[in-house]
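Complex shown without one protein chain; remaining protein chains in place.
The block that comes next holds chain A.
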């Protein structure tokens, strides 16, 4: 088996486990390494050892050191071992955010878009030609196999956005403190 086969298995398993790609079947994996001179059974055995490790490191957000410890008993070839570590290093952030999003059970914010308009209709003439922002929030929710998205649009004026930003800054400083405490 060459490095490219090992890499194929790793990236396909990540697609299967984290991106929920249903097309990654055992047959697909076996097909993918067909020129590796590994028997089909050998491929499955390898997959069976790699899967739980990939699940563990993603869901527990393990560090490089912890991953090293997990890989030790496998006694992988040196270059495979290094490749796994490097691969995890690259994928970690993305996988972390996938797992985090799995923890949002209801609606999550999947998009923000906005534009600024001049208000041209109002109950008071003095309000006309005031700039207002029109904001669209996309909220998504995982429903069984699909993702449902709804859009909420609202207008917001200078005063309102200023108040909002104050609240945002409050949240930001809370998060800062929280992160500092953790460290």
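Rule of thumb we're sticking to: contacts are C-beta pairs under 8 Å (C-beta built on N, C-alpha and C of every residue); 3 or more make two chains touch, one makes a residue touch a chain; residues count from 1.
In this text, contacts and distances are computed from a predicted model.
K.L.:
Of the options "General transcription and DNA repair factor IIH subunit TFB4", "GPI-anchored mannoprotein", "COMM domain-containing protein 6" or "enoyl-CoA hydratase", which is the UniProt protein name for the chain that has been left out of view?
P.N.:
"COMM domain-containing protein 6"
K.L.:
Considering the whole complex, which of A:3, A:34, A:85 or A:174 touches the chain not shown?
P.N.:
Residue touching the absent chain, from the options given: A:174.
K.L.:
Sort through A:2, A:31, A:72 or A:157 and give me the one touching the missing partner chain.
P.N.:
Spelled out, the listed residue whose C-beta touches the missing chain is A:157.
K.L.:
Taking the full complex into account, find the residue in A:26, A:64, A:82 or A:122 that is in contact with the omitted chain.
P.N.:
Of the listed residues, the one touching the omitted chain is A:122.
K.L.:
By the contact definition given up top, give the residues of chain A that touch the hidden chain.
P.N.:
Against the left-out chain, chain A lists 59-62, 96-97, 99-104, 106-109, 112, 114, 116, 118, 120-126, 128-129, 131-135, 137, 139, 152-158, 160-162, 164-165, 167-168, 171-172, 174-175, 178, 182.
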